[in-house]
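Left out: one protein chain. Kept in place: all the others.
Read from first to last, the chains carry the letters A and B; within each, the first residue is number 1.
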Amino acid sequence: MSDRTPATHYLNVSYGIRSWLFTRDHKRIALLYLASVTLMFLVGGSFAAMVRLELLTPAGDLFQADTYNKIFTLHGIVMVFFFLIPGIPAVLGNFLVPMMIGAKDLAFPRLNLLSWYLFNLGALFTLFNIVIGGVDTGWTFYTPYSTTWTTTNIVPVALGIFVTGFSSILTGLNFIVTIHKMRAPGLTWFRLPLFIWAHYATSVIIMLGTPVLAITIVLLALERVFHLGFFDPALGGDPVLFQHFFWFYSHPAVYIMILPAMGVISEIVTCFSRKRIYGYPFVAASSLAIALLGFLVWGHHMFVSSQSVFAGLVFSVLSFLVAIPSAVKVFNWTATLYKGSISFETPMLYVFGFLGLFTIGGLTGLMLACLGIDVHVHDTYFIVAHFHYIMVGGTVMGYLGGLHFWWPKISGRLYPEGWGRLSALIIFVGFNLTFFPQFILGYLGMPRRYHAYPEEFQVLNVMSTAGASILGVGYLIPLVYLVWCMRDGKVASSNPFGATGLEWQTPAPPPTENFPSPPRVTEEAYAYDKIPIPGGGAYAG
Amino acid sequence: MPAESHAAAAIHAHQFEDAEQQRDAVTLGMWAFLLTEVLFFGGLFTAYTIYRWSFPAAFALSSHHLDVLLGGVNTVILIGSSLTMALAVHAAQVGGRGVVGYLLLTMLLGSAFLGIKAVEYDHKFAERLIPGASFLMRDESRPAHLDPAGDAVVAAGIASADPGVEADLQHHAQIFFSLYFAMTGMHALHMVVGLGLLAWLVLAARRGRFSPAYSTPVEIVGLYWHFVDIVWIFLFPLLYLIDRHA
Partner (left out) sequence: MSQHVVSPKIYFAVFASLMLLTALTVWAAFQDLGPFNLAVALGIATLKATLVVLYFMHVRYNPKLIWLVIGLAVAWFGVFLVVTLSDYLSRGWIPFPGK
């Protein structure tokens, strides 16, 4: 494999805005998604900044209460539906799934492009809603406040999420069909990279869960517009039924957010330990177990909603069970590190961050699965800290680690390793300073979704806001250098990290059709014992 | 990509290795999409179940206000359209000449279904059974009678003399009709989309696009159409036939 940048590749094969906006190349679509998703991350991050600024002082003195309600609501909606759920699958998944299985593209390239347009349409509805005054219901849209009492504009946001849900379904559909039907000769299911298993399981969740979100939104919108009574007790309806509908999707949604990141971790930890994954079948099976078990626990969001105590007990037990496959993964990644030849390139720093932070997030999740504890800390900052440890400490770390790991393949350039390591460390420090105090705040009783709080909580809140500033800086630095290095970075070889996997057998950047003919696979995944460490590595010194 | 003649090799998109892989992938794709539709309509059926379990009397009374004859005729029409759709698929698969004809028949039957649905909706409007401010559910089996205290006449058609109970009944009946319009409306929307897909198939068939080597689009639209039929197969008894023996 030549180490020189190929003359023609997917980035320069054609120029002009139309060659991008009408592309069918999954790699270009991945970059289009990168742009959209990054924009939404910045929007969601701005709302986070406003939240943390308000919470610097105990009094609600920066925003009025109603405005603050809109700010945390929009932070949640934008981050969940327009960054975390699409994020890794739409960017890394779109780019890598065909390449990892030796295919020329996804099964349905035009559906893939449609999926991106639908994402943007949904985002547009949401941004429009922000401009005309936002929504203040919390990202959970609980009724009857959202159907009857709020004066904010629910319908545009509901429409935006509905349309983006379709985008998500089309991506999931594409991945499932592609993985089933377009694997290269010799690439049996148990030779697949775990990144593929993770995205397959994620796609199963997307297909089973998102339609229920869709019908929930339809019923919500119908009720609001036509004053029907599905969820309004004044009209005979049941608000708890709304919660069942909402959480049936929104709990599995968190597994949509974490599973792809877990797939990234498997790829990076093996490469930078120069070792096969420990317990491949268990890691693969645990992805499916998480996907399926994750649908049986939604009632743990409703422990204090007047759901039956019996149901609460059952959901509590099931929530304990769903932690097991995640724990299996953490054990197996750790065992992979054991006696590995470990190096600390930027992607690996994100892996270590993930391992620690996801473990904390997961263990606090187990605490919350206990009915008795949850009754005490429900709707406090303990919950907020728990899910940010998983979504930010887990998913965003995985996302950034993956972006760095595959950036040489995506762009044909090497990101600056020094800046990469520095920002990973800044992010780690900033993250913990932001969110660890929130565990304590929640335990002490500070409720979430309030813009004012008792004086004695100020010190911890100031720490949290300081951490958030550091975290923000940490996120902005890669934004700058990843874009910078696309033009001015050092040219990358086709496989600078010496990784296994079909995607590394192509030039960097790859040609449009990825492989001139389907490669033949004869090896298990992660056969690091069979290949030498690259001489000096791309980042030696 | 080498040029391929229609008669010899079947055509396939560049990302697939051959026509068979394409057909397998497209079929699996349509089934995966139908899986999402099962979950989508499943949400409505779940809401229906919870509320029917909660308010059995209101649901039974409301169901009696639907026209079994029109619903039954529509069921026959829709199943008939599934038959014609299956025959269209068969014609495409064997290269017969009936493809366009069977597709048009399917569209005709589908349109007839929607026409009857429109008539039913119109009846509901006339009977004041559209949920909203003007909703009023009457129980025709109740003649005018004295209230339990014996000092006032309860008008004919009112189910209960107790205003609290009567108000609840009206609310619960509105939930039935909200579900009725949501479920049949969503179903009708899917039929309209289906008609659009069928029209596209008719145009393609007239241009000779389909042959034994390439009939996949007809097959997968057929799958979609049959699914929409199956949804109605469940809607009919659940909406129209509650406690009809009473």
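Everything that follows uses one rule, which is that contacts are C-beta pairs under 8 Å (C-beta built on N, C-alpha and C of every residue); 3 or more make two chains touch, one makes a residue touch a chain.
Here the structure is a predicted model, which is why all the values come from computation and not from measurement.
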Point to revise | Residue of B:90, B:123 or B:138 touching the missing chain in the full complex | key: B:90
Review point. Per the definition of touch given earlier, which of B:32, B:103, B:158 or B:186 contacts the omitted chain?
Key: B:32
Study note, to complete from the structure: Cross-chain touch to the chain not pictured, restricted to A:309, A:367 or A:459, is A:309
Check your understanding: Who touches the missing chain here, B:15, B:62, B:82 or B:170?
Key -> B:82
Practice item. Tell me where the left-out chain touches chain B, residue by residue. Key: 20, 23-24, 27-28, 31-32, 34-35, 38-39, 42-43, 45-46, 49-50, 53-54, 68, 72, 75-76, 79-80, 82-83, 85-87, 90, 93-94, 215, 219, 222-223, 226-227, 229-230, 233-234, 236-238, 241, 243-246
Review point. If you put the missing chain back, which residues of chain A would it touch?
Key: 180, 208, 212, 240-241, 244, 248, 295-296, 299, 307-311, 313
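Just so we're on the same page, only the chains that are shown with their structure count from here on.
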Check your understanding: What is the distance, in whole Å, between the centres of chain A and chain B, each centre taken as the mean of its C-alpha atoms?
Key -> 36
Review point. Residues of chain B touching chain A in their complex?
Key: 13-17, 21, 24-25, 28-29, 32-33, 35-44, 46-47, 50, 54-55, 131-132, 168, 171-172, 174-175, 178, 182, 186
Review point. Where on chain A is chain B touching in the complex?
Key: 98, 103-109, 169, 173, 176-178, 180-182, 207-212, 214-216, 218-219, 222, 226-230, 235-238, 241, 245, 513, 518
